[in-house]
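Here's the structure, in C-alpha cells; my notes come after.
Removed from the display is one protein chain of the complex; every other protein chain stays in position.
What follows is subunit A.
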Amino acid sequence: MSDKTYDKQNPAFYALLVALVVMAVGPIAMMLMTSFKLNVDIMSDTSSLIFMPTLRNYETALCDFLWYEAAHVDYCDKTFGRALVNSLIISLVSTVLTLVIGCMAAYALVRFRFMGRDTVSLSTLAMRMVPPAVLLVPVFGIWTFQFQIDGTRAGIILVYVAMNLPFVIWILQSFIVQVPIQLEEAARMDGAGPFQVFFLVVLPLIKPGLAAAAIFTFRVAWNEFLLANALADRNSRTVPVTIVNSMTEFDIDWGVIMATGMLLAIPPIIFTFVASRQIITGMTAGAVKG
C-alpha cells in the first residue's frame, strides 16, 4: 500500500479542512479560554482574545483540594469537589464491573453457542433503543421504595452497569469471535480449567476490544445526567448534576461554570487523544461489520 506517499490536493481543499477543524474545535477552545477569564473580562465589550489569563475560576471550583489559601475565595463551596469525587468513584467502579461481567457473558455467548448471535445483536439493539428518560420513572420508584438504595453511589452504579452491559457484550463478542479456538484447546490440553483459559488466554488477546469498551462505558457513566439527578442526594451528586443545578440559578457565574465544564470535559478529551483508534473501532464495529 502507498501509506507514505500522499496525493497533492488543491489549496481550496486545505482551506476547507482548516475551516472544518476550526468548526469542530472552536467551541471547545472558547470554553477553555473563558474558563481562564475573570467575569469582568467576560462581560467587557472589548475584543475577547486579549485578556489576562487567571486560574481563579479553577481555584473557586476546586477550593477544598487546594494546599494553599486562595486569596479571593472567602467562602469555600465544597459542592463541586465532592461531586468530582463522586463522579470519579461512580464512573471507575461501574466501568470495572461492566467490563468484568460483560466480558464473561460475551465469552459464554460466543464459545458455548447456546443462543444465536442474531438474537444477541437484536436484543442489544433493542436495549440501545431505550432512552434514559424511559428508565427514569421506574428506576426512581424501584430504587426508592423497593431496594431502598436511592441516594447512594451503589444505586447509581447499578443503573449504569445495567445500561452499559448490552453494548459492552456486543462489542466484546466481535473481538472474542476472532480469538482462534485452537489456542484455547491447546491450553485445555495443558490442563487449564475454563476460568484459567478465560483469564490467561482469552483476556490478554482481546485487549483492544477491552480498551474500546472501557472508554465507552466510562464516558456514559461520567457524562450521564438524568438518572443521576433523579437518584442522587446531596452527598452522592455527580458533576453533571451540580453543573445543571448552578445553571438554573438566575445569575450565572460564567467563569466558574466554564471551569467546571472544562474539568468535566478533560477526561474524555484525554481518552480521545490517547485512544482515538480504539474509539473509532468501537464506533464502527457495529455498523460496518454488521
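We take it that contacts are C-beta pairs under 8 Å (C-beta built on N, C-alpha and C of every residue); 3 or more make two chains touch, one makes a residue touch a chain; residues count from 1.
Everything that follows uses one rule, which is that contacts and distances are computed from a predicted model.
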| item | value |
| --- | --- |
| The complex's invisible chain, by UniProt name, from "Nitrite/sulfite reductase", "Carbohydrate ABC transporter membrane protein 1 (CUT1 family)", "Lipoprotein-releasing system permease protein" or "Quinol oxidase polypeptide II" | "Carbohydrate ABC transporter membrane protein 1 (CUT1 family)" |
| Hidden partner chain, touching residue among A:Val25, A:Leu55, A:Ile181 or A:Leu200 | A:Val25 |
| Residue, one of A:Cys63, A:Ile142 or A:Val177, that touches the chain absent here | A:Ile142 |
| Interface residues of subunit A (partner: the chain not displayed) | 2, 5-7, 9, 16-17, 20-21, 23-25, 27-28, 30-31, 34, 42-43, 48, 101-102, 104-105, 107-109, 111-112, 114, 122, 125-142, 145, 158-159, 161-163, 165-166, 169, 193-194, 198, 219, 222-223, 225-226, 230, 240, 243-244, 247-248, 254, 257-258, 261, 264-265, 268-269, 271-273, 276-277, 279-280, 283-284, 286-288, 290 |
